[in-house]
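Encoded as structure tokens, here's the structure I'll be asking about.
The other protein chains are all here in position, but one chain of the complex has been omitted.
Moving on, here comes subunit A:
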Amino acid sequence: MASQPHSLSYVGCNFLRQRLVLSTLSGRPVKIRKIRAKEENPGLRDFEASFIRLIDKVTNGSRIEINQTGTTLYYQPGLLYGGVLEHDCSPHRSIGYYLESLLCLAPFMKHPLRIVLRGVTNDQVDPSVDVLKATALPLLKKFGIDGEGFELKITRRGMPPKGGGEVIFACPVRKVLRPIQSTDPGKIKRIRGTAYSVRVSPQIANRIVDSARSILNKFIPDIYIYTDHMKGTSSGKSPGFGLSLVAETTNGTFLGAELASNPQGQGTAVLPEELGLNCAKLLLEEIYRGGCVDSTNQSLVLLLMTLGQQDVSKVLLGPLSPYTIEFLRHLRSFFQIMFKIETKPSHEELQGGEKVLMTCVGIGFSNLSKTIK
């Protein structure tokens, strides 16, 4: 018998996605204990259960064991299978929650993944599908994942609390990834964005656009913010509106920021103008943080660098988010990989905050699921 690689054990439900994704990619089983053990309502939540179900769908031969109360989860990964799938995401978290993990897994499937995700497309917690489409997809392209079947299509928008959105994500499979060297983010040449509104007055989107432009125009003239007003069936089940902005640089770096209105019946009503202004400021913050990858996609880029060939990859990031820091630790425990982290004080005054240069040697990962003929 091949000795099973000793499983890793963790406590608490935080970073569940990271752990399951890395476990799947590395083939090491993972055990997570004490999931909300001390709370009144212990165990896994709906959205986590849905996530686990999604993982089960895209893999073949995984073993998932959850105890009676749902406080302990044992996951023994199978092989990534892919194919044409559908998944109803829990409305508690947005599709972005699920999509982020799928972005990590999709290039390493047996069959190209084409999945329809249903649920909340935009909310205030997770990165929305708009931002992921604008920032994460170009990022994957840098690693050599592109081609015909690489798309993220928003067919319906759904806002919290009821959702009703629909997104189609398709990704081709790759055997190996290309190493990247992106140390120069370049200069921002244009800003694009989407102001969306569903089940509210279509005028709201325009109001958002105007207010956002008022700030951004001080920096760059090339701004275009699409207004996306969904009607009828494609507008989901709950009203809401929001704005996502993306700044593109000369070197193909995409920095995103977004803001959504409060869900119906929760919190106070948000003025569209205010939302536009705040979102624009968030984008400026993001630009201030800078780097070649925006803060939400830090972990994705680090993962793809890790899974590269045994070559040096480099990327310049803004300050590391707590999520990323934990991700780095997880990367070390799953893949024994350590990043060389160098802080680069911004040499010129007017270029935002400090940057971090992350360097690593890929582990020589190859897609074990893909069939050769």
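Basically, contacts are C-beta pairs under 8 Å (C-beta built on N, C-alpha and C of every residue); 3 or more make two chains touch, one makes a residue touch a chain; residues count from 1.
Going forward, contacts and distances are computed from a predicted model.
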One chain is missing here; what is its name in UniProt, given the choices "RAN binding protein 9", "Non-structural maintenance of chromosomes element 1 homolog", "Bms1-type G domain-containing protein" or "Sorting nexin-2"? "Bms1-type G domain-containing protein"
Subunit A, residues in touch with the chain not shown (by the definition above): 1-6, 8-17, 25-28, 33-39, 60-61, 77-79, 97, 100, 110, 125-127, 179, 181, 187-189, 215, 218-221, 250, 280-282, 284-285, 287-288, 290, 295-296, 298-299, 309-312, 314, 319-326, 328-329, 332-333, 335-341, 343, 345, 348-354, 356, 359-361, 363-366, 368-373
